[in-house]
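One structure, pasted below without further comment.
Note that one protein chain of the assembly has been removed; the remaining protein chains are unaltered in position.
Going in written order, the chains are labelled A and B, and every chain counts its residues from 1.
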Amino acid sequence: MNLGAALVDGLRDMVAVPSVVYALGAIGLNIQFGFAGLLNFGSVASGLVGAYGASIAVDQGLPLWVGVIIGLAAAALLGLLLGLPTLRLRADYLAIATISAAEIIRVIVNSARLQDVTGGPIGLTGGADDFFAVNPIPEGRYGWGSFSFNQNTLWTILVGWTIVIVLCLFVWGLARSPWGRLLKAVREDEDAARSLGKNVFKLKLQAFVLGSVIGGIAGIIFMFDGGFVKPDFFVSQTTFNWYLVVILGGVATVLGPPVGAIVYWFVISVLNSVLTQVIGDGWWIFDTTDTGAIRYVLVGLTIVLLLVFRPQGLLGDKDEAVIGE
Amino acid sequence: MVLVALLALVASASLLSSLAGAQEPNPTAPTTTAPTTTAPTTTAPGGVTGPAITTTLTAGKGGEPIEGVVVTVSRDGEQIGRATSGPDGTLTIPVPESGQYQVTLDKKSLPDGVEVQKGAPSTLTPFVQASGSLPVVFRLTEAGQADSGGGPSDVERLTSLAASGIRFGLVIALAAVGLSLIFGTTGLTNFAHGELIAFGAIVTWYLNAPNGGLGLPLLVAAVGGILASGLFGASFELGVYRPLRRRGMPVVSQMVVSIGLAFALRYLFSIVFGQSPQQYAQYAAQSPTVSLGPVSLRPKDLVITAVAFACLIAIGLFLQRARLGTAIRAVSDNRDLSIASGIDDQRVILIVWVVAGALAGLSGIMLASSDSTSWNMGQRVLLVTFAAVVLGGLGTTFGAMVGGLVVGIVSDLSTFWLDADLKIVVALATLVVVLLIRPQGIFGVRTRTA
Partner (left out) sequence: MSDTTHAPDDGPILIADGVHRSFGGVRAVDVEHMEVERGSVVALIGPNGAGKTTFFNVLTGFERADGGTWRFEGHDVSGQAAYAAARVGMVRTFQTARVFPRLSVLDNIRLAAKDQKGEHLRSALFPWVWRRQEAALGERAAELGRWVGLGDKLEDRAGTLSGGQRKLLELARGVMAAPRLLMLDEPMAGVNPALRQLLLDKIRELPGEGITVLFVEHDMDVVSAISDVVVCMAEGRIIASGTAGQVASDPRVIDAYLGGSSGDLRDMADELAPVVDELYADGRTPDSTDSDGTDSDGTDSDGARP
């Protein structure tokens, strides 16, 4: 077995664009689920709306920067439309309503009827052309061996991680403000906060929309990776991967989402390489197509085990663990 | 502790598959049929296959594969590849590298009576990634399908859609009742309920299939499947949720646990059972339809409808009349009071899980009989089941039945006007609308909050 190659794969994927997308998606989700305690099981929908908003705008001939604004506005609008009626619901109803809404949006975008607008199952390409056009990095491959990226991927990675850093600072600033304190209080006891004259609903809506916009950014960065959007990235599995990333890093921590994303992709990628080598053309009950499935089995088990044995994740404080006992 | 259930499952599943002997190695599943099935591979970096374009050509209501259709791939006007669809309607054309290609379907090669759907393109321009095959979809239709002259009349179509909606609704209601009972007694919304559904169907397949299974008659296999899923339900409670409740884990976290559990189980099924859908042995062949007035039904659908209906009546009577049923309702209504009056709530909850597991298994077996067994069949109906439960009011059993019927009929009837792939949208939209207008459901009652 070639462990070295597997490690290099892991190192590459831990900084590559999917990791950026997961970090961003998890930052958004962490604001909703972590800080505000809102069980959004459809958070991938904001990514979809952001990515498609931008792509459709570009497809219709608008410049990319306008597209990005449209995409983020669409994500904000989604947060508002979904949040206004659902945030008064109980946690389980909120979860069901959001996962359903996300599924509705994905199926509609996927529908062949809308092929002219959304590209149907095939999706849209060319959305990122303007972004690559302003790439200051000269053409070529950068890195060593399989740890290397072409100029466009490198450009997306650099911009992506910069956004992650900026957003972490943003979340840090919010978390230490009285607004963040109030959010924490609301998560602990809504009624007590109401009894003190706090507009709990408005606060939740703000957190929900904020998370949705950041999810939209995740979607747009996803589009920059390869320059196309397809509906099948935005399935509910992605939402739950983001949940794992949030829980792994540490719920309601500032650096939890990027740390969770990096660890997630490193482990997943090393595992993928090792499994591919071990299983090869088939071993015991496994065959070559099963490596992806094994990875998801582990994702699911890790969610369960983390919640049971380490609800504070990697970075959280045991006493602060908001999802544990 | 949590692992127990999973390990038991792996063990029993691998035992079953070794009993099955030399099971055919799974061919790479054609991934064009349902976008959700592509999930395990889409985001995996560094796949091993080279870039390719693949498509599956089908037409008609049953999605019969079309053989012998010619598709060409070109780039900048230069032809790169060409293939003819096989007996399963699929074809794959490798391409040299990532980029944009034109994929053209040769209309002249289509068999008589099949044409490209009106308004749909016969040339697609997908963007292929550096690795993996990219599925593309051509929308074909059987000629004359649109004319009302040759086909069934609107009334006939509507009544047969209503009939299939009733069947689907009743089958969903079976699973929904269990979901609702679990919620009522424990407060948990079990997102792993879909896996209980799939488990019943899959176990039954292993017991029933002549190749790769034990070859038992379907009825016997179904009884086995129901028993197994009842036990599986019990293992959820004993292995996962009861210990979590004892630890005082909040319900919201338990829901996230159920998601993780669903994830792990679903992909475990895909490893053990494989990714291609399978049909039960005795029902694989098409049988002549039975006519009931304007409705014509396949006999198996008639049986399914009748059995589902009978089971729902039975469970309703059980909850109303039987001692145990009364205890279940008491725990749902007021756990503290029922404990005070001497009911062993933990035992009641365990029984609820067994009943819910068995009902979900039965529902899965019925879904698999009228269609096919697949590893992710539970996930596909989970949200519809939620819709049924929420529509009727979370925690009310009668509501779950009515909710199932409403969702089934509304979504099936919607295909009269809308594309079939929007069926799920209609079901879920019904759910969302109900949540917004009447969150307690049609039959739920607002409760005192103090």
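Just so we're on the same page, contacts are C-beta pairs under 8 Å (C-beta built on N, C-alpha and C of every residue); 3 or more make two chains touch, one makes a residue touch a chain.
Everything numeric in this text was worked out from a predicted model, so none of it was measured.
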Specify the residue from the set A:Gly4, A:Gly61 or A:Gly197 that touches the hidden chain.
-> A:Gly197
Sole contact to the chain not displayed, among A:Gln206, A:Thr253, A:Ser269 or A:Gln312 = A:Gln206
For chain A, the residues touching the chain missing from this view = 170, 173-174, 177-182, 184-185, 188-189, 191-200, 206, 210, 319-320, 322
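Here is the rule we use: only the chains that are shown with their structure count from here on.
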Whole-Å gap separating chain A and chain B, where each centre is the average of the chain's CA atoms | 26
Chain A partner, complex, touching residues on chain B are 2-3, 6, 14, 17, 25-26, 28-29, 35-36, 38-46, 48, 100, 120-121, 124, 126-127, 129, 135-137, 139, 183, 189, 191, 240, 244, 247-253, 255-257, 259-268, 270-272, 275, 383, 386-387, 390, 394, 419, 421-422, 424-425, 428-429, 431-432, 435-436, 439
Quick one: in the complex, what on chain A touches chain B?
-> 9, 12-13, 16, 18, 37, 39, 41, 85-86, 89-93, 95-97, 99-101, 103-104, 107-108, 110-113, 115, 120-123, 125, 146, 226-228, 230-233, 235, 237-238, 240, 243-244, 247, 269, 272-273, 276, 282, 284-305, 307-308, 311, 323-325
